[in-house]
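Contents: one structure, followed by commentary.
With one protein chain removed, the remaining protein chains of the complex are shown where they sit.
Then we have subunit A:
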Amino acid sequence: MKVSGKLAEGSDEDDESLILDFESDSDVIDDVDNESVLLGRDNDVNDSSDSSCYESGDLSGNYLGFDQREKVLNPGFGDNTYDDDGVPKLNYNCLTTDQIYELMVSRLERIQPIFQLSYGDIIVMLQKYAWSEERLLEDWTEDREKVLVACGLEITKTVSKSRGIQNHSDFLCHICCESNKQKTFRLECGHEYCVECYEHYIKDKLPEGKIITCMSCSLALKNSDIDEILGDNSSQTLMISSIKGFIQKHSKHYKWCPFVDCNCVIQVSNLSSLSEFPRLHLSPYVVCENQHRFCFKCGLESHSPGDCQVAEQWVKLAQLESENLNWVLKNTKECPKCGVNIEKNGGCNHMTCQSCEYQFCWICEQCWNGHGGGFYECTRFKKDEKLGTAETKNSLRKYTFYYKLFSEHENSAKLDWNLGLTVEQKVKVLQENIGISWIETQFLSESIRALIEGRTTLKWSFPVAFYADPSHNLTKIFVDNQALLVSAVEDLSQLLQVKEPQNIIDRKREFYNKARFVETRSKALAGCGRDLLCKGICVPFQ
């Protein structure tokens, strides 16, 4: 491990001492990559340095980490710290708690020779030291006896009874005060209690994620003891709880995916590039294995074109104003013509009343005629000239206007998400009925992804518009861009409502074009929004 050893000394990126070694390993690799770019070396050098890591002993140790990393690095291997759009590169892995634990365990082989202890003992020590090898090694070299006692691996008094489950003919347990117990458990300390009591005790402690000790003293139960008492792999629960605690403590490197019921953890390895983002009014977006896209800095969903500050201010404001706006959040609207209550069940804003067949726009509740064309009037806030004096009232109106748009698109995005699920079914139907290959149906899921991303961009463009100076020319351009994206998104959304499978296949090209158009428009809007932020036209304060 020559490369890593040499560079590890020089890498001072990690201001926090509590990091895992395998993180600094990937940091090291980044360094190699960067360096090679600076020196004008070609990619072969990178490859060989990677493979030298493979060969030099930690094959088993790091294969998972490498696997993940390659996935991230491979697209665009012309490697430098910025991609084409001037966005700083962020190297990250998507892991689950099980994978993180596996990684930790896979490290054991390497550090075991230092301690000359069993794996079980080392796991207990790592748990005590919150999985920080560095801190553990530091204390270990200073005073190994102290570490052993603190971790509950040794006791000062030497009792040395045999460890494990014991068999008796008639044992009186002091915890439950039952006699006639046959099976008991004890550690070397000799504090012996019946297995049932131990089971109960351990089960209570597992979710806490801390070292479980003997009920009477500080001697630690190892994973093998826990498995012996509770059955196979029960200690896994404890380890996972412990890892969860670890993630909480190291929120700089690790973030839970904020989406409901998603168990992914994102680990960012090159923290230094994180600091680049705010300066450029960009946000470090990451995508988990379930295709959830979120901001690694603030933990919100993708909020482009706004930066984290816009998002934060907006969310704060939304919390403050939510009382006033409860009515906005209602899910139904009355048909402007006949007054029938209509529930929106798809993402498209082009509504057709089921009873009177009146076509209208969900957002402005005006006739749909005129919406279908190039422009989409309702993204523009018309300043109320008459009420110019009532400043606060107007600002609330302004906010209400934008918030309404924001939440409309939020709801639409949610519905589109559901639409995506039905699209999956459609894909299946297409495959089965018409007999086309899986790859040929991918345009559908691609379109839905473009639609959702377009909507998210659109949604977060309203906070930017809200905070931007409305008199500035760039703001006007921004609003025009917004309108273009709205119509692109609505077009695509409407297209996705098509139910007839044959019809879908026939219009494949249309799907492609509209999805591509949404993507270009989203990008343009995001760029325009960033311009507003960079030039100080949009300042999120109030």
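Operating definition for what follows: a residue touches a chain if its C-beta (ideal position, glycine included) is under 8 Å from a C-beta of that chain, and two chains touch if they have at least 3 such contacts; residues count from 1.
Convention: contacts and distances are computed from a predicted model.
Asks: Assign the chain not included in the display its UniProt protein name, restricting the answer to "Ubiquitin-conjugating enzyme E2 1", "Exosome complex exonuclease RRP46 like", "ubiquitinyl hydrolase 1" or "TFIIH complex serine/threonine-protein kinase subunit kin28".
Replies: Per the UniProt record, the undisplayed chain of the complex is "Ubiquitin-conjugating enzyme E2 1".
Asks: So which of A:V87, A:L137, A:A150 or A:I175 would be touching the chain we can't see?
Replies: A:I175
Asks: Given the contact definition stated above, which residue among A:D204, A:E357, A:D469 or A:D506 touches the chain not shown here?
Replies: A:D204
Asks: For the chain not shown, which residue from A:S118, A:Q166 or A:S216 touches it across the whole complex?
Replies: Per the contact definition at the top, the residue touching the missing chain is A:S216.
Asks: Pick out the residues on subunit A that sit against the missing chain.
Replies: Against the left-out chain, subunit A lists 174-178, 191, 193, 197, 200-201, 204, 215-216.
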